[in-house]
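FYI, not all chains are in this one, though none of them got moved.
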Amino acid sequence: MNFTLSQVPERSVQPRESGITMVMDKGLSVRQVEDMISSAAPYIDIVKLGWATSFVSPTLNEKLAVYRSANIPVYFGGTLFEAFVVRNQFDDYRRLLDKYQLTHAEVSDGSIELPQDKKCEFISTLSQQVTVLSEVGSKDENKIIPPYKWIELIKTELEAGAWKVIGEARESGNVGLFRASGEVRQGLVEEILTQIPFDRMLWEAPQKSQQVWFVKLLGANVNLGNIAPNELIPLETIRLGLRGDTFNHFLDPDTKQQWKIDK
Amino acid sequence: MNFTLSQVPERSVQPRESGITMVMDKGLSVRQVEDMISSAAPYIDIVKLGWATSFVSPTLNEKLAVYRSANIPVYFGGTLFEAFVVRNQFDDYRRLLDKYQLTHAEVSDGSIELPQDKKCEFISTLSQQVTVLSEVGSKDENKIIPPYKWIELIKTELEAGAWKVIGEARESGNVGLFRASGEVRQGLVEEILTQIPFDRMLWEAPQKSQQVWFVKLLGANVNLGNIAPNELIPLETIRLGLRGDTFNHFLDPDTKQQWKIDK
């Protein structure tokens, strides 16, 4: 931090198990990746090349090299995994991860119907090769999964070998964990957390109001994902209670009283 | 493409007559132009310097030189054309195109009332100097043009010498082809296509839902415009059925059946 301020919550340090920020790279140029790293490296824990953008990016190799030299792990979005699986090309996908020297992979079923045991088989197989993030929640806004089912899915996927389980939100933040309006399905999140350790969950929260909601509920060191590159610095201030939205959240009661902050 | 995947639609190749992506540059710096080109050149077919942004850009010449050396045609937004015409400076505008070595120009009447024969005269005159894109549809959300009139206008402008006719949407995607909500005027588009070849139309579709709608209706090689620079890679994945929204669109029925994709 550049200055000394009291009453600022302590942040976990890299490499993090909690307090992780997962960035969504949906087609940055090599120089834009360098810019992002130079301006926010301490707050970038892992990068997702969104859905199948890696398939069409002309400078994929150079980009991966930049991330690698900054020690930032990268993984391909779950939709690419699904695109290979749906075409019966799972073995090709495994070779791909090696070819691009990837250390992480996502297993998801946002666009295809994947029986739970089959999904766990993929998690289990891939976890012998890379660190696996699995994702729960449909990209289809009409498929509402009830809380008990979310918990069951998350538990099974962690047991199958997932490092973290991602709560789905898409780039836009209006499905899965969220209502079509972008509002958090609060009861769902709270019920999940009665049974799943909070550092095993990585919550996709692309919108500011969603990030604020999670920080207020789970503190500075909640794992958050699908963060846009230009929202890395803003998110860090939200985590630290240094943006209007969380300004008083980490202050002592005495301090609040003196300045009549009552929200 | 970086990987080999089956059941991915074939894309037209540059220079394209269909499958064109027109990017909106509304004030990029020279380096940002370089970044865009380095990260997405195969998907940039033509660039519009939005409305009259070219009038105020301090580095216009340098920027045009970068586009030129990448063989990417550039044109000034139609609002600049109208700004000259409304001031009776059309001849100045023609000199401007030469001065900046432009190969393309837009003729539009989004902000002024231009009788159809006068508009076609401009198209005809300019088409002797450059390749002309003409635009149909008002920027005024209260001016609703009925479908038969759109068709008549489009036909006449193509006959007058327009290379493509652009369906108006603005940067925001909420007028012309679209309702104020951003929703596509579906009946309008379908009726136009009963009489106009689909490769002569270039549809402004700045919002993701609009791009998805056109790709589902007209396939991977529909001409789309007003694409933001950071949406070039995402759009290409939509065209190829490699984003959630079009994921199953290009898959064989057998593949879909196996994975129970029923949308």
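So that you can tell them apart, the chains are marked A and B in the order they are listed, and the count of residues begins at 1 in each.
Heads up, the rule we're going with is that a contact is a pair of C-beta atoms (placed from the backbone, for glycine too) under 8 Å apart; a residue touches a chain by one contact, two chains touch by 3 or more.
Keep in mind that what you see is a predicted model, and the values were worked out from it rather than measured.
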>> How many copies of this one chain make up the entire complex, given that 2 are placed?
In response: 3
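One rule holds for everything that comes next: only the chains that are shown with their structure count from here on.
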> Okay, in this complex, where on subunit B does subunit A touch?
Replying inline: 1-7, 31, 34-36, 38-43, 208, 230, 232-234, 236-237, 240, 242-244, 247-248, 251, 255, 258-261, 263
> Given the complex with subunit B, which residues does subunit A contribute to the contact?
Replying inline: 26-32, 50-60, 79-80, 82-87, 89, 92, 96, 110-114, 139-140, 170, 172
